[in-house]
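With one protein chain withheld, the remaining protein chains of the complex are depicted in position.
Showing chain A:
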Amino acid sequence: MLILECPYCGVKAEETELAAGGEAHLKRFGPGSSDEEFHDYLFMRENPKGVHFERWRHANGCGKWFHAARCTMTLEVFGTYSAQTTEPPKEIQDKISEKRPNWTWRDVK
């Protein structure tokens, strides 16, 4: 059972309390962007085997959106953090590097 700690209300919520919201840190493209950029923004996801950043909503709790860093190969959770950021905070990145030495924060595509 997946358990994530909501960074807003501090509750350790299990999966049935949460709603998954897909990949986090997407850069949005709209009017004025190229077809390529718009296509990638809409349909291309990282889908990594390993470290994944994603959006979750504490749906049956405080109702707020937050971010989580998780491994898709082991379901290990590296941590959760506020959604008011464009990239994972340094302590989360350091924590991941400690456990996955070859890992690097991707360029946001």
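Points worth noting:
Following the convention adopted for this analysis, a contact is a pair of C-beta atoms (placed from the backbone, for glycine too) under 8 Å apart; a residue touches a chain by one contact, two chains touch by 3 or more; residues count from 1.
We adopt the following convention: contacts and distances are computed from a predicted model.
Not every chain of the complex appears here, and the one that does not is recorded in UniProt as "Sarcosine oxidase subunit beta", selected from "Sarcosine oxidase subunit beta", "Aspartyl/glutamyl-tRNA(Asn/Gln) amidotransferase subunit C", "MoxR-like ATPase" or "C-type cytochrome biogenesis protein CcsB". Set against the missing chain, the residues A:N47, A:T86 or A:N102 yield one that touches it, A:N47.
The missing chain lies against chain A, touching residues 1-2, 15-16, 19-20, 22-23, 35, 39, 42-45, 47-49, 52, 54, 70, 72-75.
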